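Note that one protein chain is taken out, while the other chains of the complex remain in position.
Note that the chains are named A, B and C in the order they appear, and that numbering of residues resets to 1 at the start of each chain.
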Amino acid sequence: MLQIGPYTFESRLLLGTGKFSSLEVQRQAVEASEAQILTFALRRMNISDPNQPNFLEQLPLNRFRLLPNTAGARTAQEAVRIARLARASKLCDMIKVEVIGDSDTLLPDPVATLEATRMLVEEGFIVLPYTSDDPVLAQKLEEAGAHAIMPGASPIGSGQGILNPHYLKLIIQRSRVPVIIDAGIGSPADAAQAMELGAEGILLNTAVSGAEDPVRMARGMKLAVEAGRLGYEAGRIAKKGTASASSPVEGMISP
Amino acid sequence: MLQIGPYTFESRLLLGTGKFSSLEVQRQAVEASEAQILTFALRRMNISDPNQPNFLEQLPLNRFRLLPNTAGARTAQEAVRIARLARASKLCDMIKVEVIGDSDTLLPDPVATLEATRMLVEEGFIVLPYTSDDPVLAQKLEEAGAHAIMPGASPIGSGQGILNPHYLKLIIQRSRVPVIIDAGIGSPADAAQAMELGAEGILLNTAVSGAEDPVRMARGMKLAVEAGRLGYEAGRIAKKGTASASSPVEGMISP
Amino acid sequence: MLQIGPYTFESRLLLGTGKFSSLEVQRQAVEASEAQILTFALRRMNISDPNQPNFLEQLPLNRFRLLPNTAGARTAQEAVRIARLARASKLCDMIKVEVIGDSDTLLPDPVATLEATRMLVEEGFIVLPYTSDDPVLAQKLEEAGAHAIMPGASPIGSGQGILNPHYLKLIIQRSRVPVIIDAGIGSPADAAQAMELGAEGILLNTAVSGAEDPVRMARGMKLAVEAGRLGYEAGRIAKKGTASASSPVEGMISP
Partner (left out) sequence: MLQIGPYTFESRLLLGTGKFSSLEVQRQAVEASEAQILTFALRRMNISDPNQPNFLEQLPLNRFRLLPNTAGARTAQEAVRIARLARASKLCDMIKVEVIGDSDTLLPDPVATLEATRMLVEEGFIVLPYTSDDPVLAQKLEEAGAHAIMPGASPIGSGQGILNPHYLKLIIQRSRVPVIIDAGIGSPADAAQAMELGAEGILLNTAVSGAEDPVRMARGMKLAVEAGRLGYEAGRIAKKGTASASSPVEGMISP
């Protein structure tokens, strides 16, 4: 079970809702993914009429918990303002802090992310900051009260997979709150690898919405997350430089 | 569906039966894996009484197809002799050619493997040679009539995963018979990666039997194979050096 | 030529002076490295008597420029105090900002590093901050006036080489001040790789002082830095998925 603040989830796959070719494909992909947490950029919503957001109409909202993000914010203050709007809309009290540091890489701003996290924790939000894979920054976010840490595997939408598994593992081993790998996952093997590092969950979007067959990929990702988690729990064999026969060499037949 | 010679299988996971801590654990792991093809070293069987092999007693044999291997053979001739014994026992007409080239690495002997494959194809066997990841040798094995090619990911039992994905991909792209990745798979992420390269299946043993919880790992591997295959079929996104927003940057809210 | 603030250097290898087995080995390694910039932790010096620092006695100081670091500092304020002591000793006006974020990984504190950089630039130092491989933080350091950016390849003394070449390359491509790869380099191949990414220099210490033969390794590193730089300048061939004959296939002899 994935526990974030007061909420528990059976699914460890968080799905973003951006850039699907149609609302119908999005709906089917969400269903195939069996995700229980859906993320979206609040600025994409029709916030003047929060009861009628377009994509939410398609989804049985009682089955999901929504995780709005602060995409578009360039400063901590902007992130806080967007988070307050999200809360005012009564969509959810969870917020994904996303303060982009530059528009080329879409990598997060470490200083503003930390600042926004501190402010939103103080305001009583359930705060999940999107961060780089810097282990020191991850600790500072935890100390600031973040309810989960969301380090990126590689730049958003790049599909490059996990660029630095060593630092992600460091973050996971030292964190007392859940670590959810966010951004850059490209394929089910990436997702399984993230879970085998000990992540409590992964968040992805483009890898599903941008696949040739998004619904099939959503199901592949769902299975990969479960497979990787089982692999983590089952205790994998150590890597060995030398081989080791699965069929013992002694006792050869001499026909 | 995986098609090998005249046989078709829904499962793409082939499981080896060596080195389980008990026959009961083996039985449960086989069940959790949902494998339909089980491999074993013929020399480990009680071949003087082929109706009473120990591990086969535990398994509902009508649900599986058996794939005996020629482990222990050091020459093509020895491999052929073992294969004939397997056929005489009426266990199966499929044979995994395994001629080890040296006892340190347990890597296959390329020349003897090719020779044994030729001889066994001529004798009417369904032949699946275990081979290195050499793309030229893989083509020669196909030309010799092999019904599937089984290149190793890394040395047997090493758990090192896929050492050379580039050559495995070359083998897969150029082969007209199924390619089944054999040996070296250590975790579900490795299994998913193999399937995403386009493999038709994987064979593993130590990664399951040597895990702390073999039954849980067997289930993880089953899901990983399906996840990787779905990822392959679904058409993953291309890897990009630059980032790409899942939440379009235009249209930012100005609260 | 490497240009840092007002200084130019022919050598692109910066050598740390810690942990050599003897001052004589240190002296020989420094000579073999042909380094022109030597780094050391100021707190290791006998600062009450700056004319008699132990290791400096052994070296012809007119041939080197010294780069004291602020190792031991846990806050920006401590780093600034150490830097002032360094300047007071008249050793050099260059300072390597090193504010460690935690004692397990020795990775830098991103927030304090940025703060110390700002303060030291204001005080007129030539400032070279040791930082993580976070591309956004690197940009902030440059904007803060850093005279060079020193991202780590992997944790100090770990010898793991370059964990994330992608982010180092991003930092290099976008920086207008020199990027010097610091920490984690383990071997000449790592050093060459760093230079091929386009780094203006590398700083290393443990890879030399901890080698079985530090003097020989120092020479290897010197050559590797030159080799990698030449490789960068010479414009390497693109990586190709397919092969390409160095001996044209047409015109075969028919003996």
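Here is the rule we use: contacts are C-beta pairs under 8 Å (C-beta built on N, C-alpha and C of every residue); 3 or more make two chains touch, one makes a residue touch a chain.
All values reported here derive from a predicted model rather than from experimental measurement.
Asks: In the complete complex, the chain left out here touches which of the visible ones?
Replies: B, C
Asks: Identify the residue among C:K90, C:R176 or C:K240 that touches the chain left out of the display.
Replies: Candidates C:K90, C:R176 or C:K240; residue touching the omitted chain: C:K240.
Asks: Quick one: say which of B:V30, B:C92, B:L120 or B:L137 touches the chain that got left out.
Replies: The missing chain is touched by B:L137.
Asks: To test your reading of the contact rule: which positions on chain C touch the chain that is missing from view?
Replies: Here the touching residues of chain C are 16, 18-19, 40-44, 47, 69, 71-72, 81-82, 85, 103-107, 155-161, 186-189, 191-193, 196, 205-207, 209-214, 216-217, 219-224, 226-231, 233-249, 251-253, 255.
Asks: Residue by residue, what part of chain B touches the chain that was omitted?
Replies: Output for chain B: 101-102, 104-105, 107-111, 114, 132-137, 139-140, 154, 160, 163-164, 166-167, 170, 174.
Assume only the chains that are shown with their structure count from here on.
Asks: Hey, if chain A just vanished and nothing shifted, what pieces would we be looking at?
Replies: Chain A out, touching clusters read B | C.
Asks: Using mean CA coordinates as chain centres, what's the gap between chain A and chain C in Å?
Replies: 34
Asks: Per the centroid of Cα atoms for each chain, what is the distance between chain B and chain C, given in Å?
Replies: Between these chains, centre-to-centre, one finds 46 Å.
Asks: Suppose each chain is reduced to the average of its Cα coordinates; what separation in Å results between chain A and chain B?
Replies: Here the centre of chain B sits 32 Å away from the centre of chain A.
Asks: For chain A, jot down the residues that touch at least 2 other chains.
Replies: Correct list: 104-105, 107, 160.
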